[in-house]
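Right, I'll just put the structure down here and ask away after.
Every protein chain but one is kept in place in this view of the complex.
Think of it as A and B in the order they're written, each chain with its own count starting at 1.
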Amino acid sequence: MDLAHGVQLVSFGILAAIAIVAALGVVLLQNIVYSAFLLGGVFASMAGMYLLLNGDFVAAAQLIIYVGAVNVLILFGIMLVNKQQDFPAIKGMWIRKGATALVGAGLLVLLAGTIVTTPWAISTATPTGDGSTLKIGEHFFSDFLLPFELASVLLLIAMVGAIVLARREFVPEDTPTTEEELAFKLPERPRETAAIAGGSQTSPE
Amino acid sequence: MLSALILIPFIGAGLLAVLPNRFSSSQVKWVAIAIASLAFVVNIIVGYQFDPNQISFQFEEVIPWIDGIGFNYHLGIDGLSLSLLFLNSFLTVLALMSSDRDLPRPRLYYALMLLINVGVSGAFIAQDLLLFFLFYELEIIPLYLLIAIWGGKRRAYAATKFLIYTAVSGILILAAFLGIAFLSGANTFDYETLRSAGLPFEIQLVLLIALLIGFGIKIPVFPFHTWLPDAHVEASTPVSMLLAGVLLKLGTYGLLRFGLGLFLEAWSYLAPWLAVAAAISALYGASCAIAQQDMKKVVAYSSIGHMAFILLSLAATTRLSIIATICQTIAHGLISALLFFLVGVVYKKTGSRDVNQLRGLLNPERGLPVTGSLTILAAMASAGIPGMVGFVAEFLVFRGSFPIFPIPTLFCMVGTGLTAVYFLLMINRVFFGRLSDMVTYLPPVGWGDRVPAIALSIIIFILGIQPNWMVRWSEAQVGRLIAPETVAQVTVLNPKGD
Partner (left out) sequence: MDVVTLASQLNAGTIIPEGIVTLTLLVVLVGDLIAGRKSASWLPYVAIVGLLGAIAALFVQWNGTSDTIAFLGAFNGDALSIVFRGIVVLSTIITVLVSISYVRQSGTSLSEFLSILLAATIGGMFLCGASELVTVFIALETLSIASYLMTGYTKGDVRSNEAALKYLLIGAASSAVFLYGASLLYGLAGGETQLDRIGIALSQIETPAIAPVVALVFVICGIAFKLSAAPFHQWTPDVYEGSPTPVVAFLSVGSKAAGFAFAVRMLVTAFGSLTEQWHFIFAALAVLSMILGNAVALAQTSMKRLLAYSSIAQAGFVLIGLIAGTESGYASVIFYLFAYLFMNLGGFACVILFSLRTGTDRISDYAGLYQKDPLLTLTLSICLLSLGGIPPFVGFFGKIYLFWAGWQAELYGLVLLGLITSVISIYYYIRVVKMMVVKEPHEMSETVKNYPEVSWNLPGMRPLQVGIVLALVATSLVGILANPPIDLAKASVQRSPILQASISPAKEVAVSRFAPVQSSEFRVQN
């Protein structure tokens, strides 16, 4: 084992440890702000992994998008809402937690077993290294052209949707005039909405 | 030609449904009767052109419907279908005539009645298994609505019960049909093709049992009968007439055409059990009828008992007993329709069907003398008094089945004897005795309430004296059903059975 391999192995170990510890923290900590910051840690260590795999562009994208944008947005969201709410303790919570842990552990064992036992078809292509940006660009304009273009529709509609959800609604200008139109303007489901506000009705399953 | 039998009432039903509101209830009724009579006339023409000596199906029409699954719109009749077709169109006209003149929601009512006619006629002339099933299912929803909208107090319960039972019977039949079509490898639902597909015995047995339960619910055979009394009691008079007169016949027709016709081998294996089931049904129906307080329930249970005779003679599977099946089908159709009609008249005039309350209705001045006399006549016909159609049919049933299944036949004969008992009990309490002074004058029975009953009675008499007319279309073809390979040897039998 030469020096490069040793460094790679050690870095992988450190990054993996950071990722696992941070991910556990995200799930287990009570304070949501801590969780959000630790999520940033998970993202950052993932970026490190990409670097180890010679994927410098992906690593940079991971940092910029996930750490720089998504995570910051999450923090903004948490801080803007800033609502403290004490949840009442649920009886027998430990059973649920135990069951969740059990299922999680089982899934882990299954997936780990899968990864270890599977004869993966390892790609023989040489890593591109510095040229990865170029390579990605080439793919975007050849065999991944369709998903690339489709993603633009996706982004467009996500933007439209975000605006729709975020903008303030204006009351329509035209007011109902005739009797008929008044009867027609009934909002849908007044009864259920009222019941929900009252919190009295339980919807039958 | 046969399509017209389906299309006339179908288009008529659509026409009635969109008739403008300004037509009164009785006007709508006359339009409906006109449509039904038109179908009846077509039926007569078909009967006139029918060649009783030709053994295969006649008036065949084949239009491919869904090629992919071998489903054709294939119509055709033989004598068996023809006699039932007649029964259906005739009883539909009478049922429409006996509907109330100022019925609420007439357009829907008459449209649904005609739809039932479509379904039943279609089922009788379909020569494709899926097509039969389609028509068989078609009649469910109209009948459900007819019971649920124009029924008695517990109509919702009765209608739902009817729906569930019939739907279950439908899926059993469909499962059996799918089974026949695939296991025979024929990849078609055509009746004639499937008849020649010889299936292994075990498969026949499984499929036949599904069919037996499916049609057994419809007939109904004990223990699948519980929907029928409820449905009859809650249904209005014309619906009861149709239900007892023709709808139940779908069950026996189905058994004869598909159960016996397609699985002859398994059928003869199961026949002793069927005979036992018929005997139990007959005795059960008769003994329940004795205990009933409601006139309509008496008739309903008697219907269960008499339908069992059809099953008995089907089980016997001799040439004579198959002829008996046809006779009994027609006889029961006419007699039970008449009985239900008369009970309906009594109920309309007195407001009650309770045998404990009604007394002395035969009173010539204040009572219902004509109705009463006709009821006595119908009861006699039902009990098998000679001279009427019931006698001929029941005699043939017992004559045909006795050599094969002596003991079940004897029990069924006891059932016939009990018929006289319960009807006499009922008549004795309702029509004889002193008319209560509380009742001053019952509303007069108009001609509208007499014509259907008299028409039915006349036919009952005529066919009783001249039973040949019932079977003249079918006797040549009976042999084909029970022994497909001996078609050539069919000889015309004496329907009297001696």
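Definition applied: a residue touches a chain if its C-beta (ideal position, glycine included) is under 8 Å from a C-beta of that chain, and two chains touch if they have at least 3 such contacts.
Not measured: the values here are computed from a predicted model.
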Not-displayed chain touches, in the whole complex, chains A, B
In the whole complex, of B:Ile55, B:Ile141 or B:Ile385, the residue touching the missing chain would be B:Ile141
Had the left-out chain been drawn, it would touch chain A at residues 110-111, 113-115, 117-123, 125, 141-147, 150-151, 153-154, 156-158, 160-161, 163-165, 169, 171-173, 180-181, 183-193, 196-197, 203-205
Residue positions on chain B contacting the omitted chain are 64-71, 108, 130, 134-135, 137-138, 140-141, 144-145, 148-149, 156, 159-160, 163-164, 167-168, 170-171, 174-175, 178-179, 181-188, 197
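Going forward, only the chains that are shown with their structure count from here on.
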Rounded to the nearest Å, the gap separating the Cα centres of chain A and chain B is 67
